[in-house]
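A quick write-up on the structure given underneath.
Apart from one protein chain that is not included, each protein chain of the complex appears where it belongs.
Just so it is clear, A, B and C label the chains in written order, and each chain counts residues from 1 on its own.
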């Protein structure tokens, strides 16, 4: 029983932090943040990231990677969150995970080596405008010969990407109207049979990438319009693959959020320990101190939850179902002889679907709370553009909604713990 | 423009408080609370209540009553809440309102005079076991000749009542299967056409009243089983009448809750101003002081909301629809040209449905929060049976769920403000 | 209880509505109109508009006629706030002068001050800003360091003010200045009226996290201020400042409610446009926010009733501030929840880049603005201490 980072992982965390402090501190972040016309991709930093091997952490050893897991990846994501770091690291790692897990060996060979070495910027395009999580949110449709039509929105760093992983709805080979209408979530115009992930070259004819403006200057987003471009299907991809990819995305986002939240809390504590009002350090006022204490508890729990979720994903086979329903929901609940008689759970049980939903909802809420408190407890200065608080606040706000916001994940948790809605 | 109690209403509030302080303080409450085998109906207090005219507040002048409104009734309810007073005042007033508003003049003459004079204890039985608010929660069915079958649960003071007002589902005269299935909320076995309110003599053959045990010793509850007893229908009763009655019940419960919350806060402030820990009054610790300040804001808002809701009900005709839907929900929301172009509201607008839902949800949440804080900030002593905190805590818990809990009312508010769910 | 307006107030409302319908340019109500303007352009339009409003008799509603006001009741003034918000008239460019300085001058100003300050303020001839906060004293006014040295009939003012709203556009500042360096903390302060066109004044804008610069820093180097331009008596600045702040009475809560309720209704429309109005969790969150906004409305009615009765609200105005600032800020937490995955985008339904039909720029700017409302004007922490000690009577929790 050992629930903690290894010494190697701890050393990795320190290395990332040291390198960032040395090469890309908040002044550098500000330069990217304020360069609203720029692509938000700091290329020199990118080379460093590639050289350090931080892109190859999940790439298999036989593809030149480190062959590690999501627990290791989240160590890096957490440090990047603490540094509110711009750049397409997370999107590239996630695209790599799609290829590693669901691609052919030829696809893996073609993509993972360059990707791990930093020669390739990649990203994932998994939902349409206004779309939610998973199949109902997809607004791209694939023809049976692999041509893609539709749109993806909020795609991280699509404008600088060399490779897109696009989720697309796939029509049934023979269309039986209404047969599958229930599963489409009501958004598809004709019945769809499933979901596929496709590799797309963003420079190909039939792909348009348009930057989308937003408030989080630490990350650049774009809309991707697909007009018949040929995608290369990842042969292992299906609904479960999409769910798996979204879970990994959620863990990386949650890790970024807890890293960010921990750093925001640290900075707030430091500022308020020094700032004097009414002749005393502001941090000695009990109402503020107790609120920061509660936030420390929340951040600590979110850290545990992210670590557990990463471990849960690492230690679970690919084909776990997207929805786990309790085994023994009584058919007629009112006939229940003994409501107290419930099956106890084991403390060492691991359920990746539940663990990821818990980690992401907890990390999202916590990061939003901490960064809001960061502004409040910096007083007026924390509300200025010149102070760094807003990098944390804005990134937290955006990431809290990425890969499922708190509401999405709470609904998922309810499906697992309480049972299906209908 | 005058949003406040009149001098007369303020004097009434003081009279009620003075009389209770003199005749029924917390020692008397305790005697009732601890007499778990008793009927919870302090008869001497009841005579005082009748003598003071507090039962006839809403009874018309021509029936010997004061002919006042819900604003006046809530003044008394608030003082009773502050005194965590046992007894069937609220249930009797509410039953009287049913008769006054929906009964025939013969029924009114027979009931309201004795009721206002304290000669009659009455109560309302509006929902079945586990049942929610309104028609879907009713588990009593009326035959076309007025015989009642079924059960009501959680009926206040049914065991000492001389008169019950029972809500019953009424079968359609000619049953057209499925015609009205949507409106039944899915709980009725056969289609029902409407709802009626019936006067029932609890001593009649075919009525069984069985006390139900619970934690709130300031109020006694009972289950009422009806096995073919003949009810006298209130001729004006229908779905809207039931909704009207539930709204009046919600306002009285909310008033009780804010009176209770204000008193609980006052007692907590007094206790913590005197109690010393670490060499200082506990109330000088900022975290506690700030929490109590927030609770004061909440109680103040809840007080306003109850007053506004009582006024809204008083000044609204009986036939307001149970659900107000926004006039101009666009047919296709995504075609909305200008999401900013919304019709502004007037500050003096009065919408009784919305106002009652707001008052009850705010009062319920606030009273629960305040009484939980009351226990916490009394330290160990507040957790003992011998201290009076638990009267407030337990009554708040029960009343917060009476006539719709916070969730019920928030759903109602969403229907009004956001639109229908489907 | 009677929530209807007396005939003269109802008439006034009709009159004001008619005037607004005729005079307020329709283009100003278009979505995003104000966000597309430069800050100077926006200021000029608003300054002129408010002047026209005053000339039409809709300024200083509850000011005595002798000062150029309409001589109306507090209810009329509150209703006018609400009507202006309702019609989407731009907010005042002179709010600090109108809310704080004007009633203070009416109460304790010299006859010369009353004549020289009030009418010009109403016509926007002079725009006022407030100079209370300093870099080392956010909520702690007792620690003001800007000092005024006596020099004949003048003071020479040295120091720095910060978080000054509208600093860039203001003509004059009412400032808390330490005129007696020997006296400690609350003693030795004076409320001086400083001409910001004087030599030695430097104004630097402060950019907010929303990207806008509504605040500024003001630096004073040997700025000459006539001693006659002191309101409320020399050395009596603390008492004058407390009097001045007491005019933040919460009667404005009715205009705020109307403003916030419009934002609420806009957010509901956004929810519909994104199809999020059927999400049970979004619905519940929206319902909770409406509870707090409507409570603010009821509270505004309560405050107005008290003001009409001539009651001094005193420290209870902290209750108003806590309620409005938290209801307003919380509403925009729900805005994020409504947006869901699209929270980061200015145009979430844009088919291609910026061209989408749903422009959230203005609501997003408002969303960022709400982060400041629990900080300025006495932070929520300060307000809670005031409520705890002055309203509930708990032992001192701020200094202890």
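Here, a residue touches a chain if its C-beta (ideal position, glycine included) is under 8 Å from a C-beta of that chain, and two chains touch if they have at least 3 such contacts.
Worth saying up front: this structure is predicted, and the values here are computed from it rather than measured.
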item: Of B:50, B:118 or B:154, the one touching the omitted chain in the full complex; value: B:154
item: Selected from B:24, B:80, B:102 or B:285 as touching the chain missing from the view; value: B:285
item: Among A:101, A:247 or A:311, the residue in touch with the chain that has been omitted; value: A:311
item: In subunit A, positions touching the absent partner; value: 1-6, 71, 265, 269, 272-273, 280-281, 283-286, 288-290, 292-294, 296-297, 300-302, 304-305, 307-308, 311, 315, 329-330, 333-334, 336-348, 350, 354-355, 358, 361-362, 407, 410-411, 413-414, 417-419, 421-422
item: Those residues of subunit B which, in the complete complex, touch the missing chain; value: 127, 129-133, 137, 151, 153-154, 208, 210-216, 219, 221, 223, 225, 276-279, 285-288, 368, 372, 375-376, 379-380, 382-387, 389-390, 393-394, 397-398, 400-402, 404-408, 410-411
item: Hidden partner interface residues of subunit C, rising order; value: 280-281, 284, 400
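Note that in this section only the chains that are shown with their structure count from here on.
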item: Most distant chain from subunit A, judged by the mean position of its C-alpha atoms; value: B
item: Cα-centroid distance, subunit B relative to subunit C, in whole angstrom; value: 40
item: Distance between the centres, which are taken as Cα means, of subunit B and subunit A, whole angstrom; value: 47
item: Of all residues in subunit A, the ones touching two or more other chains; value: 285-287
item: Overlap residues in subunit C, where contacts from two or more other chains coincide; value: 275, 349, 381, 384, 397-398
